[in-house]
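Attaching a single structure in structure tokens format; questions to follow.
Note that one protein chain of the assembly has been removed; the remaining protein chains are unaltered in position.
For clarity, chains are labelled A and B in written order, and residue numbers in each chain start from 1.
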Amino acid sequence: MGALLHHLRLAREFARVGVIRKSQFRVEFLTQVVMDTAWYLVHIVTFEILYGHTDSIAGWDRPQVRVFLGFLFLSDAFWMIWLGQSWHFGRELKDGVLDSLRLRPGSPIFVYFFQRFSLEACINGLMAAGWLGWALSGIEGSFSVGGLVLLLWALALSFWTRTVLSVLFTIAEFRAINSDLSNVAWEVSMTLSDRPVDVFPLRFRQLLTSFIPVAALSTLPAALVLGRITPLEGVLHSAWIFVLGLGVFAWWKRSFRGYTSALG
Amino acid sequence: MLIRMADAGKTFRVWRRKEGFKGFFANFVAREWTQVTALANVNLEIRRGEFVGLIGANGAGKTTLIKCVSGITPVSSGSATLFGVDSFALGDGEKRRLALVMGQRSQLWWDLPAIDSFRLLREIYSIPRDVFERRVEEAAKRLVVTEKLQRQLRQLSLGERMKMEIIGAFLHEPDVVFLDEPTIGLDLVSRETIRRYLVELNRERGATIVLTSHDMEDIEETCRRLVILRQGRVLFDGDLVGLKARVYDRRSIEVHLEPSSRTWDESLAPRLAPLGATLERSAPLTLLFSVPAANVQTFVPLLFELFQIRDLAIERHPLELLIRQIFQSGQAPAQLSSGEPKA
Partner (left out) sequence: MSGAAVPSALVRDLRLLVVALVYELRKVTTWRAGFVVRELMRGMWRPVVMIFVYATILVQPTDRLGSYDFRGLVAYLILAASFEKLLFHQRGLDLSDQIFQGYVTKYLTMPLRFFVLALARFAQHVLIQGGVVVLLWSAGALLLPQWWPQPASALALVEAALLVLLGSYCYFLTCFLVNALAFWLDVVWTLSAMTSFVFSFCAGVLVPVSVMPAALRDTLQWLFPYWAVNAPAEVFLGRLGHADFLRGIVVLGLTAVVLELVRQVLWRRGLARYVGAGM
């Protein structure tokens, strides 16, 4: 409990520092909001064009895909808010910038990955939340407490998976320094999660819901809220991804032991 | 024993890159690597409260030694322990007692005012708020940077930045602090302020400090013990006062010659040898000799006999000369004969 509180206080401090930093770079603040907005628009327009030619993509109709996109955007916003540092991991590993992680107390995973809080991504998060709310309002069925719980659960699943994948992909960099593997793996997984995983063949879909669980970024959360999977299936998926996450974190810590600073 | 290295070694691979357009293919298809020994059989013990100077030429292994003993990277052979624990397996408890300052790499956040970085460190090291504020105020006052705390780190001068690094390193009152070239590139006043601050912290709090520097003044004015590294090996580990006494037995004599007069040539060397004098440096109109203190009275008249002298200065032999001699010869001080000519 003490460790949890300590890390929560650290997160608060990272957020405070992120806000201070952004107050110094106002143009960056604006350009990043515009960039993400453009990214949202490209996705929305792409799907709208496709739905101009068809009623269903892999069993997902237009309102359902809008919900799917809502989870995709919110999940991305979470990554941008808290996990943006992971993008710099490969270069920092090569340059020996991780020395201080060895020296300072606390979880190196938490201290490294959560250190770069992005205020502007909060704006995008609000926009994404607005889109998700609007998309959900287009789905039949009235609002209920159970539905709200499902929504929060789905979001937690998505955010946890983002964190797990961010950490998982950086492990590759320990093996192949300066290979950009983590960023490429990230780009590939994001590309795979940009569409409902139901478009892929069965075996590949199984891979994407198990060992590289990109399906849990947006497809599974949307499916859970839309009733495309049962709550029991949701529990099983969530439990598996939680356990997988713990394994990934342990693997990362083990890999970090092989970190050689900038000597090699 | 706070720090102990026993037969510690560190090796790593570096890739050999071939040149030119052919090299572009060769490097890609069949690369060659070579093993570099950064540290070899290092034995070192440092007790609580010591202030140790670690010196060596570039590439001697100073930074590697610090990285190994602080737990950033593991030793390849032998062992390195800190607080009695394997350096590479330090727990949070040990890490709270440790700090590292690297002169060439900031540990603070570049885009933030220093005070905000310190607040972040306060959370990382769980320092109570009132204690934190007192320590920051006191340290900033002593290092004369109180006015700069609110300024972004990147907007500070090099000296101010280093002072902030040092404040950050000492915020949690560590038992051991490693400082890797903390005064590199700093002006005289900043260097002096930092040295004084470190000496005070060592004396007042009993913090163990390991300092690397290329500036012998840093070492002379702060350390009581000196470790000299050469090609990854400990060449000398001993009392700085004793070493100083050894060089204080000699004098440096700088001679400025009249223009167009006779200058140094090798045929003069035999005239100096009986007095134990050596030529340290020779420029067209300036000569620098090293002479045993006892022979100065005889040596100076000899100089006037040999040269037309415009000016002459006699000083205590700087420690730096001896250190340079050690770096170049690769011999420990005890092995160096006082009158050994320069290589």
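Note that contacts are C-beta pairs under 8 Å (C-beta built on N, C-alpha and C of every residue); 3 or more make two chains touch, one makes a residue touch a chain.
Since this is a predicted model, take the numbers as computed values, not measurements.
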item: Selected from A:L4, A:I49 or A:L232 as touching the chain missing from the view; value: A:I49
item: Options A:E28, A:D61 or A:E233, residue touching the unrepresented chain; value: A:E28
item: Candidates A:A58, A:L126, A:L148 or A:A239 - the one touching the absent chain; value: A:A58
item: Contacts of chain A with the absent chain, listed as residue ranges; value: 24-25, 27-28, 31-32, 34-35, 38-39, 42, 45-46, 49-50, 52-54, 57-58, 176-181, 184, 187-188, 191-192, 194-195, 198-201
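Note that in this section only the chains that are shown with their structure count from here on.
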item: Chain A-chain B separation of Cα centroids, rounded to whole Å; value: 46
item: Chain B residues within the chain A interface of the complex; value: 10, 12-14, 38, 64, 67, 70-74, 88, 92-93, 95-96, 98-100, 102, 105, 107, 109, 111-113, 116, 119-120, 123-126, 152
item: Residue ranges of chain A touching chain B (in the complex, touch as defined); value: 6, 9-10, 13-14, 16-17, 20-21, 24-25, 96-97, 99-100, 102-106, 111, 257, 259-261, 263-264
